[in-house]
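The complex appears here minus one protein chain, its other protein chains still in place.
Note that the chains are named A, B and C in the order they appear, and that numbering of residues resets to 1 at the start of each chain.
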Amino acid sequence: MPSPLDRRACLLITCRDGPGIVAAATSFLFARGANVTDLQQHSTDPDGGTFFMRLEFVLPEPSPEPAELSARFQAEVAERFGMQWRLRHFRDRRRFAVLVSTEDHALLELLWGWKRGELAAEPALVVGNHPDLRSAVEWFGVPFEHVPIGPEGMAPAEARLLELLEGRADLLVLARYMRVLSEGFVRRFPSRIINIHHSFLPAFLGAEPYRQAHERGVKLVGATAHYVVADLDAGPIIEQDVTRVSHRQSVADLKALGRALERQVLARAVKLHLEERILVHGNKTVVFG
Amino acid sequence: MPSPLDRRACLLITCRDGPGIVAAATSFLFARGANVTDLQQHSTDPDGGTFFMRLEFVLPEPSPEPAELSARFQAEVAERFGMQWRLRHFRDRRRFAVLVSTEDHALLELLWGWKRGELAAEPALVVGNHPDLRSAVEWFGVPFEHVPIGPEGMAPAEARLLELLEGRADLLVLARYMRVLSEGFVRRFPSRIINIHHSFLPAFLGAEPYRQAHERGVKLVGATAHYVVADLDAGPIIEQDVTRVSHRQSVADLKALGRALERQVLARAVKLHLEERILVHGNKTVVFG
Amino acid sequence: MPSPLDRRACLLITCRDGPGIVAAATSFLFARGANVTDLQQHSTDPDGGTFFMRLEFVLPEPSPEPAELSARFQAEVAERFGMQWRLRHFRDRRRFAVLVSTEDHALLELLWGWKRGELAAEPALVVGNHPDLRSAVEWFGVPFEHVPIGPEGMAPAEARLLELLEGRADLLVLARYMRVLSEGFVRRFPSRIINIHHSFLPAFLGAEPYRQAHERGVKLVGATAHYVVADLDAGPIIEQDVTRVSHRQSVADLKALGRALERQVLARAVKLHLEERILVHGNKTVVFG
Partner (left out) sequence: MPSPLDRRACLLITCRDGPGIVAAATSFLFARGANVTDLQQHSTDPDGGTFFMRLEFVLPEPSPEPAELSARFQAEVAERFGMQWRLRHFRDRRRFAVLVSTEDHALLELLWGWKRGELAAEPALVVGNHPDLRSAVEWFGVPFEHVPIGPEGMAPAEARLLELLEGRADLLVLARYMRVLSEGFVRRFPSRIINIHHSFLPAFLGAEPYRQAHERGVKLVGATAHYVVADLDAGPIIEQDVTRVSHRQSVADLKALGRALERQVLARAVKLHLEERILVHGNKTVVFG
């Protein structure tokens, strides 16, 4: 008999706001014997705004078939309100891939978090455009693939990436991957690529943000995790944080402080994504923390 | 015709967890034409735990009579689930009283916040056991009463306080009121007296917490806003915060830093209370921020 | 006989780095019987970098004449190292003026801090381009002047400001003064005008930063206190801070959260300036906190 953990699921809904949405969704679940354990809802405006909801619930034993539950929800609730929605059963573990270059800190934070059981997902593989991190990755029993970027640029590398990722990963994490993915590649993974930018966006766009921060003499440096869209550094922000600095810190010191920040911010963003806590709406995120 | 703001209300529910609670409450509201605009729910445990929910909604125009709405909710929903609940219409402004001694910072933060429209309530009066803050209070057009504490102790002062507060205030805020209220007095205002303690509770209980903090050499000092219960410093914590300190700070410096912290933490706690975002459960709070 | 507080002074030094500077400055003070109580020093680079030092000390009783002490320091130490330096006796209280428009929060934080004895200076006057804050200011016993900005623009208003400030204030604080001072005016007060900008600079330059922040969907909003230079929003940053926000906050909510941040950040910056803890170097500050 499945444990309660195996019967946990969650439902995420976005639609035009109006009366009766919460009642319809929760009544549907109640009629199937599900017990709502966590519900968060947000409306941008009660008159004609957008409605967002995340429902976590435990299904009864025996549970309805996932496919049938989805079909019925679409027919009985979603259509009426014109919902965009997704339903996820937590026993279906997510798989993610990580893209890296030579810096290990953001990658290792994810792998150690996974090893400690803090991530509700499995690392399917790590791909590096340099081979440097192979040994660190393989120590965890995770496959490492070296996909160099040659003189032909990103196109052949991206083709190889697509082969490697096909059917293996739901989420792509750029853990200080120092290359820009093409617009075509990015469009294949909408709200499914997370990047860590080493500044408090939108300050210090572009290259060498710590150098820019040092030159401007800011008193805080930051890091930003965001979904990747075609326009670099402009994707929906998932999580940000900052740390205090002073005139004492050199650019190298800012980078070291920044590494601690980057890995925490990225790990928190990945965890929020994997726990299905993020709804993307235009260029913004609703995060049900 | 009432503006949408006048038709906003909120419902807070605590009961034994079980299936169907959210559906029942939201279906009830839907049937009265109310539109849920913000819903937060929490369960301590899906099997036999405690269920907490805060629902914010806009009533239709014309709105149902408050008394009738309450009676029907009790009959149709609350009884079935054994709910403890409260319903509040935001157009019924709350009134609060503040108790002070000689220090003004926590009081002024509240009064300036109110004057700027940041508090959904009116200050009914300020009572001081010293007369020092009369002029500052009266500048705001708020009544000030001097209730000294004489050699007979708290009993006559508390009797006078009860007279002054009778029918005038829903909430009593201790803004650095340096006296201990009696158990009998406290019991008359369950979860309706908020105190600011000048330490990160439960560290540094009792007197002179900044001196204790200085002696222990901590690297952060804190402040804690909590509901007052008979056992001093032991009431349910509403909000806390800390600020970084070093060996450079004297006890006087810690007090000055602490004042900034105390007034912010108290103001946040009072705002959370007035917006009906707090459910007390045993010795803890559920805060729907 | 003057109290030790009356004999406290501080010396700030900037010069090209090289051996012997600390020894020369501290030996000079020692020879006059002064006792160094706090010393902070920073070099950008030991080889040819810039040297910064702040020395706090207590002069003996009887103390040397300030003018003579300065003349001797110049002759015996400063000339040899090509120092830029300033010496301040804390018994000479600083006086500051505040420029405001209609918002009171940043102003009141300063005035209440002063009233509590937290600022080592006196508010000489407050000037508003609107009359709204007269009563609040006069309650503190501080003069308020209304200097409106008419169709002729800033020139006549700035001329009037110069008359009012002449000989009365060492520091000009822009506490949400919503007008841009002319380049000519600004140049008369180098490193002596402090502004509070309602964003985490350099993010969200220009108008309506909270609206910009809301549109970008950031997870933190900030405030920045900086010295005013001719190029708006580009002056040396003194202090910054941020606060966490989420999708729940409207633009109005961000403004309310921002007000709490702005007044704290501005008050900290003004306090650092008045305690002579800031050395400006190019477009950056060295802050000896």
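As a convention for this text, a residue touches a chain if its C-beta (ideal position, glycine included) is under 8 Å from a C-beta of that chain, and two chains touch if they have at least 3 such contacts.
Nothing here was measured: the structure is a model prediction, and the numbers come from that model.
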Options B:Gln74, B:Ser135 or B:Asn283, residue touching the unrepresented chain: B:Asn283
Which residue of C:Thr14, C:Gln40, C:Ser70 or C:Asn283 touches the chain not shown here: C:Gln40
Contact with the hidden chain (one of A:Ala31, A:Ala230 or A:Ala256): A:Ala256
Missing-partner contacts on chain B, residue numbers: 42, 52, 200-204, 215-220, 222, 236-242, 246-248, 283-287, 289
Residue ranges of chain C at the interface with the undisplayed chain: 4, 17-23, 26-27, 29-30, 33-43, 46-47, 53, 58
Contact set of chain A toward the excluded chain (per top definition): 38, 104-105, 108, 112, 116, 118, 139, 248, 256, 259-260, 264
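Methods note: only the chains that are shown with their structure count from here on.
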Copies chain B and chain A - interface residue numbers shared by over half, same or different: same
Whole-Å gap between the CA centroids of chain A and chain C: 42
Geometric centre distance via CA averages, chain B-chain A, whole Å: 36
Chain B residues counted as touching two or more neighbouring chains: 38
